[in-house]
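Of the protein chains in this complex, one is absent; all others appear in place.
Here is subunit A:
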Amino acid sequence: MQRSLVALLMLAWLILPGLLGSNSTLSLLVFAAINLVQVIGLSLLFGFAGQISLGQAGFYGIGAYVSSLLATRLGVPPALGIIAAALAPAFLAYLIGRPILRLRGYYLAMVTAGTGLILHTVFVEWGGLTGGYSGVAGIPPIAVGSFAFDTPRSMFYLTTGFAILILFLAHRMVKSSYGRAMRTTRESEAAARSVGIDVSRLKTEVFAVSAGLSGIAGALYAHYIGYISPETFTIDTSINLLLALVIGGVGSLWGGAIGAVLLTFLPEWLHQLQNAYGIVFGALVIVLLTIEPDGIVGIVKRLAETWRRRGNQKLDERTV
């Protein structure tokens, strides 16, 4: 049953681009996959290890700039640039992680937001390197050998491939001993430390992983659209990522995935609303979270539970 479901999904994945026909929807799916990579990183950090970050856009930016500049200035192939784009923000997060992850809740939110603001300022002000407000243009697409990922269709396969791989690895991570340690750390650092878990190291490592995933997303984004500027890497983006996670469901990877797709498609669906978009989106968030703190995944779980119970009741009636 599960195997046939996987096979069906694989088939859908293969034929989807052909069915859609329109490049704009395909392009949205590419952005959804890129967002998914990032939101999964945030899900590991916030949902599983319990550490909030409002600075992910800064790491997203580092990944985008590192890979773009390596390609445009030094001619480094983007396929290698992506690796640098993952390592650079991960390294930075690892350096600043120990001191700032001592803080909790609101304080951590503010300090990570501050980190994001500083990085944004660097993107703007270090003009000689980043091009300031005008950004970096002429970024080449990712290429392997002579094949370039320069169409929405090829990028669809590349980015969704990345997204599936990262979703799978993240799933393995949260199911492992390390994942149990993350969840215990979120709920009780005392409990975690009492069994030998070095919580400050664990938090720093997960912070670095989430920054690295944002960096990969940044590089994929840059090589896809070919142009980057600081306005993509603002605190708005960081907040949207967090909202996406919370709307989808904080406590599960599926929640992150659903949230990332919604984050990409909602603005498109609610396009006709124009300026009222912010109001409608905000109201949706408020209503959803008031009903169910675990977001969409929480609602689905609750519905499934109700159906199961109703099914059992019917079964009971029949046996009686």
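Methods note: a contact is a pair of C-beta atoms (placed from the backbone, for glycine too) under 8 Å apart; a residue touches a chain by one contact, two chains touch by 3 or more; residues count from 1.
We take it that contacts and distances are computed from a predicted model.
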{"item": "Identity of the absent chain, which is to be given by its UniProt protein name, from \"histidine kinase\", \"ABC transporter domain-containing protein\", \"RNA polymerase sigma factor\" or \"Electron transfer flavoprotein subunit beta\"", "value": "\"ABC transporter domain-containing protein\""}
{"item": "Given A:S134, A:T151 or A:S194, the one touching the chain that is not displayed", "value": "A:S194"}
{"item": "Candidate in contact with the missing chain, chosen from A:L80, A:L95, A:A137 or A:L169", "value": "A:L169"}
{"item": "Option touching the unshown chain, where A:P17, A:G63, A:P152 or A:G251 are the choices", "value": "A:G251"}
{"item": "For subunit A, residues in touch with the removed chain", "value": "169, 172-173, 176-178, 180-181, 183-184, 186-188, 190-199, 205, 251"}
